[in-house]
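Apart from one protein chain that is not included, each protein chain of the complex appears where it belongs.
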Amino acid sequence: MTTVADSPWTRQRGNRAARLARASALAGVRAKTVEAGAIVALLEALIEPGDRVCLEGDNQKQADFLARALTQVAPARVHDLHMVQSVLSLPEHLDVFELGIASRLDFSFSGPQAARLAQLLGQGKLQIGAIHTYLELFGRYFIDLTPKVSLIAAQAADAQGNLYTGPNTEDTPAIVEATAFKSGIVVAQVNEIVDRLPRVDIPADWVDFVVKAPQPAFIEPLFTRDPAQISEIQVLMAMMAIKGIYAEYGVQSLNHGIGFDTAAIELLLPTYGERLGLKGKICRHWALNPHPALIPAIEAGWVESVHSFGSELGMEDYIRARPDVFFTGADGSLRSNRAFCQAAGHYACDLFIGSTLQMDMQGNSSTATLGRIAGFGGAPNMGADARGRRHASEAWLKAGREARSGLSGARGTPRGQKLVVQMVETFREHMQPAFVETLDAWKLAEQAKLALPPIMIYGDDVTHVLTEEGIANLLLCRDDEEREQAIRGVAGFTPAGQWRDRAMVERLRQRGVIRRPADLGIDPRDATRNLLAARTMRDLVRASGGLYQPPRRFRNW
Amino acid sequence: MNASFAELSARERLAAVVDAGSFHEWLPPSERVMSPHLAQLGVPAAFDDGVAIGRATLAGRVIFVAAQEGEFMGGGVGEVHGAKLAGLLRRALRDRPAAVVLLAESGGVRLHEANAGLIAVSEVMRALLDVRAAGIPTIVLIGGANGCFGGMGIVARCADTVVMSDIARHAMSGPEVIESAHGAGEFDSRDRALVWRTTGGKHRWLTGDCDELVEDDPDAFRAAAIAALAAHGPLTLAALQQESALLQRRADVDGDNADAFELWSRLGVDDARAVPDLDADAVRARRPVAMAPLATGGA
Partner (left out) sequence: MAGMETLHYAFDGGRALPPFAPALVGVVASGNLEVLVEPAAGTGCRIDVDTSARGFGPIWEAVLRDFHARHGLGGLVVSIHDMGATPAVVSLRLDQAISAIGGATP
């Protein structure tokens, strides 16, 4: 008779049992509880060469204690690991490659380690499987990138091994579900072990080991933007976004990519948006991290709901006090979920607006520059038309009509379209033009031997390009030449902009394909910082009634 | 939401503080009295070398006024900038306005101009003390995000009256300088809450180094300047003795260079830890009597 261990159909289970047996034999491991000093030995017992390992590097939350421990395993025992993770954030995430512990990588975002990643790739110290958008990577956890061992971070565990992930739940549910239900092993670092959790985010059944980390897990405040840094040009562009797009299409649900320009939009809703009579008509439902800059709009009654990918340091008490707006547990704290929020942003939002570093004359945009591999994060998902969407909204139908006007056949079949807006100043820092004939991404693809240039958002999906010069509505462009001239028409004094066909650009303006501030009834001299509902961090604190507590680095009073 | 004093440019602040339309500028931008040093260093000069000076009225009384532009070279005092300030003060000795009001925002000496900047600042100090000696009130308003540091910090403290908002800072050495010299363990310049409770308006108010604490509001600064002008009287022996007692009390309780929270508690401030989050009015009410300088200038 074949035993569980012998059956060709249960090999993974048998293997899992063997790993767990090795681990439970270690000193410092008692049932699910692991002493901090035993963590390296635990990882050496649990991980086998060639394993696919997910190390929780979320956008904000990092399993930093486990990351450090992984760099300390003996490469002779643990090598050729295939790392799958959302974000490369910590130096340890790349140390494992330099140390010969890992050799292959699939990920989504690597902003903080972009330069070093490019270096290591160039030196042949790692191979990249692919760079993904978050939801795509999570999807592959259930198809062909299922982790064998997942090293995750939670706020707290109880004696049974139930986990509380709290406001920064982020990617954890997606990672653990894929791992636990395919004979994988889940090791969690926690900040504390308590008798009773505020709520259960991950059931104990799904967790194999818990270790209390010597220091609380590292969380980065990525979504805080000091209003004092918002420029007049950004105020101008925000005014155009609100009047020229949000109001024009009646945008009810949306996602803002993080940046000072989107912070300006958030801070203009209660003032400029109010003046235009738009409250209740736009911006009611948000897929958004808890941006402090949204506080004034929330307080003024603009916002019905916010679902978040993660949390933001300092916003905890404010969120607790606003459970009618945010998604919170019975314990009162935020419940974020990157996978669900990405799905929401893709299918349930009328509009995505974000910025970029470079755009070409077809509207393709990229943040890739030579010598840096930064990856994509969520933008490709948020900034893509949701072709599976079927429910209608005013904005979605109007965009779809504009896009398909004059088309016939399959391409002309009536359907809606998501508004995807790229908002960018024509010149970046050091007078680098944002508009170029050829994206750096092409050179990077050659350099890094990527199958395709790392394009963040395809021009095909972009519906509007918004610069300080105006808005180009690509939905109304009938062919590639019009699209190119529409983009050049808002590219200002950059070389790409100066190459415009002036007569054609003027005709596009007559047709409303290009609209300048004046065409929208906006005088750039009115775009002052006085329009912002909050001009400083302290204004945000006051707007929140003292509930918002900015991280130290933002304090100046 | 109220206007912010810190947000305004130097010229806008000046216009907001003095009586509307009363400012007459000396050596205006069109006269191009600029730094002779900056061009050689590849640094753009400013038409007014970063300070606007002139005559105006405040509640109807003639004053001389200067406003430093903190965004230009950090408000650093160069040769021409310093000469404009010193010249304004010397003219006050001749014309005897009701007060000299200085809207200060500066990192101190403009290092690009080296010795010329150092000399300029010391000339400003001497001129200001001469103006005080002549019995003309000198009122300094500190409300910019860059604060008032270095030699200008000393100049400001030499004045009769110092008015600060709680965003403002007033000290000699800048936070980064202290950290470089003594290490982050001694003073972590990135701990902004620490920086503000060591050099900010609330700390200066509670420990008797500023005469009025206001909100970050141009109207509040204007009102404080007018009140300072109205309350000004000659320097008396009693005031000097009060000042001496205040300094002695501070020295007595602060023998171990404690953190500001500890110092405030020892001086008698209730619930010191709550201070950073209170607004200016609430903090004003908490100053221990022993830390209030006897009024010679301020309220």
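For reference, chains read A and B in written order, and residue numbers begin at 1 within each chain.
Here is the rule we go by: a residue touches a chain if its C-beta (ideal position, glycine included) is under 8 Å from a C-beta of that chain, and two chains touch if they have at least 3 such contacts.
Since this is a predicted model, take the numbers as computed values, not measurements.
**Student:** Pick from B:30, B:115 or B:257: which residue touches the chain that isn't shown?
**Tutor:** Only one listed residue reaches the unshown chain, and that is B:30.
**Student:** Which of these touches the unseen chain: A:324, A:481 or A:523?
**Tutor:** Checking the options A:324, A:481 or A:523, the one contacting the hidden chain is A:523.
**Student:** Kindly state which of the options A:44, A:468 or A:484 is in contact with the chain not pictured.
**Tutor:** A:468
**Student:** Which one touches the absent chain: B:5, B:23, B:72 or B:187?
**Tutor:** B:72
**Student:** To test your reading of the contact rule: which positions on subunit A touch the chain that is missing from view?
**Tutor:** Answer for subunit A: residues 231-233, 425-427, 430-431, 468-469, 492-493, 498, 523-525 touch the chain left out.
**Student:** Pick out the residues on subunit B that sit against the missing chain.
**Tutor:** 9, 11, 28-30, 39-48, 69, 71-72
Criterion: only the chains that are shown with their structure count from here on.
**Student:** Can you work out the whole-Å distance between the CA centroids of subunit A and subunit B?
**Tutor:** The answer is 45 Å.
**Student:** Subunit A touches which residues of subunit B in the complex?
**Tutor:** 1, 3-4, 6-7, 145, 166-167, 190-193, 196, 200, 276-277
**Student:** State the interface residues of subunit A toward subunit B in the complex, per the touch definition above.
**Tutor:** 228, 529-530, 533-536, 538-539, 541, 546, 552-557
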